[in-house]
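Everything on this sheet refers to the single structure shown next.
Excluded from the complex is one protein chain; the other protein chains are retained at their positions.
Each chain gets a letter, A, B and C, in the order it is written, and its residues are counted from 1.
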C-alpha cells in the first residue's frame, strides 16, 4: 500500500498560487506566519493578490511593501510592541490600497462559514460598529426565525488558497501544530487549495505517535514544504520565539520605500537558506530556540 | 496558589441533576456513554428527565426501561449489532413516550448553537425529510440575506445538564478524551451544568504532559467523578472495548418489563463497585482491555 | 488477466461491489459499526484506493485494520492520524460535501431516493419504531454518492413510497447538485440480487447489473416500484481470487461480515462463535 506524496519545494508554490488569487495567510500577531512562503511570493513574480488576515503583522506589511497586493482584507495589522505597520500605513494613508476592514469575529466566522459550505453564519455581532456600515457586503442584519431576535449574519469567505506554517507534517499531508494555531485550521477548511510549510517533515509513524497534535488531515492539504525556521522573524511557538533583533532591522528598513527596497534586496531576494544565514544562521536559531525553552512558571 | 476542587462522588450527582431536568448524554453508538452516572440516576430518585442523545444505545434504553424519562430527544437509538433497543421500542410503540426525533446534524448543530449563544444556525439541511415537517419547533426555512438561497435553520439546544464519560481529569476539571469524543464537547459547551465521570483522576502535572489530549477546560466543568470502567458495558476506547457478553445479558433482560426489572435489581440497584464485581470484576476488565490493545493493522 | 474467484458468498460479492465504489483519493465516512461496509472500505484501502481517507468514530485517516466484532473502534483510534469531534467532522467533511461514500442501510427505501429508518406505520404511533437516521438524512444529500446496501432485497424493503421520509437524496440530477454546492453522483443500491441506480429525478431506478444467477425478473418481482430494465444488463463483476483471499485471511478472518446475513434466530449463536475465537486469540478462552 503506497500513498502519493504531497511534498513540494518553495519554488513549487507558483503551481498553486496564481496572479489575482485571494490568499488567506495563517499565523497571528507575531506568531507562526508562513514567512518563508511570503518571501517566496516576493521572490517569484506572483502579483495582484488579495490577502486575508485575521491578526496580521510583518507578513502583510512585507507583501504590501513589495507591491504584491492589490487588495487587503484584515481585522488587525500591527507590529505589536514595535509599532504600527509602516508599509500598511503608507499604502492606506498615501497610496490608496483598497481594503476591507472586517471585525475579527466576522473574519473567523466568515472563514468557518466558507469551510462548512453555508453562505453565512449568524451571531450576536457588532451592532453599532461603523465597520458594519462601511462594508455591507460582509454584514447583514437578520432575524432569528424562531425567536425574532435581531442578529448579524457574517458572509462566508472562501479564499482561493490558504498558506500556513506549522510544526511538522508527513508526506501525506497530516499536519501537526504545537503552537498558536490562530485561525489556521479555519483558513485551511475554507480555502480551495492549501499550502503548508513546516519545520520538519516526519514519517507517518511519527505522526501517529502523537495523533492528538495533528490538527489537519492530509485530504485537506495540497502541498507540504519543509521550511525550517519558516516563520522567522515570527515565532513558531513553543519551538522558537520571534526575533526582536531582526524585527527592529525590518522596522528601520520599512521606514521609507527606499530603505524598504534595500531590505528586500538584502534579505528576501536570495535563496531561503541564504536568508537564514543572513539573519544569523545557527547561532541565532539557537538563541531563539533557547529563549522559547527557558520559561519560568510562578 | 491553591485551587478549588471539583471532585465529587457518584452520590453527589443529585446536587446537580434535578427532577425534570433536560440532560444531554454523551457517548455514541456503544461507546463512552456515562453508564456509571446513568446507573446512579436509576439508583437515586431523580425522575421526569428529558434525555438528549445524538447516537444513543443502552444509556437511553436503560433510562427508559427504569422509567426515568418523561421525554426523549434523539436522532438514533439502537443496540447496533445486538438489535433494536427493546425498552425504547416498547415505550414508543406501546406506552406513548413523548419524543422528538431530530436529524443527527440538527442535534449537533443545535447543541453548537446553544454553546455559542445564538438562537439558531443555518445549514444546507434535510429538505424533504418528514422529520422537518413533524417537528417544526426545531427547523425553520430561512433565506440567506446575501444570496437568497433557501437554508434550514436548526434551533439552539440548551440542556440543563450534560453528563459524559472521559479518559481522565484533574481536580480542576481539565478533561482528557483519548477515544470517541462524539458530541461530548458540544454537549458540555451547550449545557448549563456539566458532570464528567472519568477512568482516572490524575494530577495537573499529568494533564500538562499531554495537553493535546485535553478537550475540555476546567471552567466548563462543574463536577468530576472517578468511575473506573464507568462506561461499561460500553467501550471507553482505546482503553477497553464494549462488553458483548454483558450486552447479550442486557438484551435478554430487556426483552420484557418483568425480566428488565430483574436485570435492574441484579445489576443496578447496588453500589457501583458491586456492579463491577457482578459483571466479572478484574478478570472481565482485563479481557475487555486486552481486546482493546490487541489490534492488527494491515 | 484478472483471475476471478470460483467460490464466494453473496456477502463477499456485495462487499467487493461496495469496495469497487471507492475511488482512490475518496473520503469515506463510517457511521454505525456495519461489518460489511467496514470490510469493503478496508479492502479498497489495501488494494486499489491507498490514498482514500477513512473516518470512523472519532478517528480520522486511520490505518486499515483487521476486523473483529468488538475491536473496530479501538483499532480505528489506535491507527488514526488525528481525532475529531463530530462537529469537526461536520465542519470538514459532511457540510462541505467533501465525503464521497458513506454507505447506509434502511428499513424501507423507495423510488424517489427516500429512506425510512424511523417507523413502520403511523409516525406517532408506529407498528415498528426504527432506530432513527443519525446523520443519514442529511449526509445522503451531501456526500458525492448515495450508496445503500441491502442484504435482503424484497418488497418489504423496496416500497413505492416509504411510510416516513427520514431522509432523502433531495438533489438528484447533476445540474441541481452543482447549483446547490454539492458534487454530482448517483444513488446506487447494492443488494443481494443486483445493483440498481438512479441519476435523474424524473427517471426510475435502473438495473445496472445482475448478480450471477439472478434474472431481471427476479429483481422486478422483489421490488415494489418500477425499474428501468436496459436491454443488455451486465453481470455484476465477480470478486477476484485476490479480493476473496484478502477478505478471508486479512480483513475479516473472524467472519463478522456474514453476521448481517444470518437469519435472526441464528445470530446469537454465530456471535458467540466469533467471540469465542476472539477470546482464543488473546489467550482468555
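Here, a residue touches a chain if its C-beta (ideal position, glycine included) is under 8 Å from a C-beta of that chain, and two chains touch if they have at least 3 such contacts.
Being a predicted model, the structure only gives us computed values, none of them experimental.
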Touch partners, limited to displayed chains, of the chain removed from view: A, B
Candidates A:18, A:71, A:124 or A:261 - the one touching the absent chain: A:124
Touch criterion as defined above, residue of A:186, A:199 or A:272 at the omitted chain: A:186
Residues of subunit A (touch criterion as defined above) contacting the omitted chain: 28-31, 54-55, 74-78, 80-81, 84-85, 88-89, 92-93, 96, 101, 103-106, 108-109, 112, 123-131, 134, 178-186, 215, 235, 237-238, 241-242, 244-245, 248, 286-287, 290-298
Interface residues of subunit B (partner: the chain not displayed): 1-4, 112, 115-118, 172, 174, 189, 204, 207-208, 211-212, 214-220
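Just so it is clear, only the chains that are shown with their structure count from here on.
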Pair of chains whose C-beta contact count is the highest in the structure: B-C
Distance between the centres, which are taken as Cα means, of subunit C and subunit B, whole angstrom: 27
Length of the line joining the C-alpha centres of subunit A and subunit B, rounded to whole Å: 38
Set of subunit C residues in contact with two or more other chains: 46, 63-64, 79, 83, 90, 95, 181
Sequence positions of subunit B contacting 2 or more other chains: 123-124
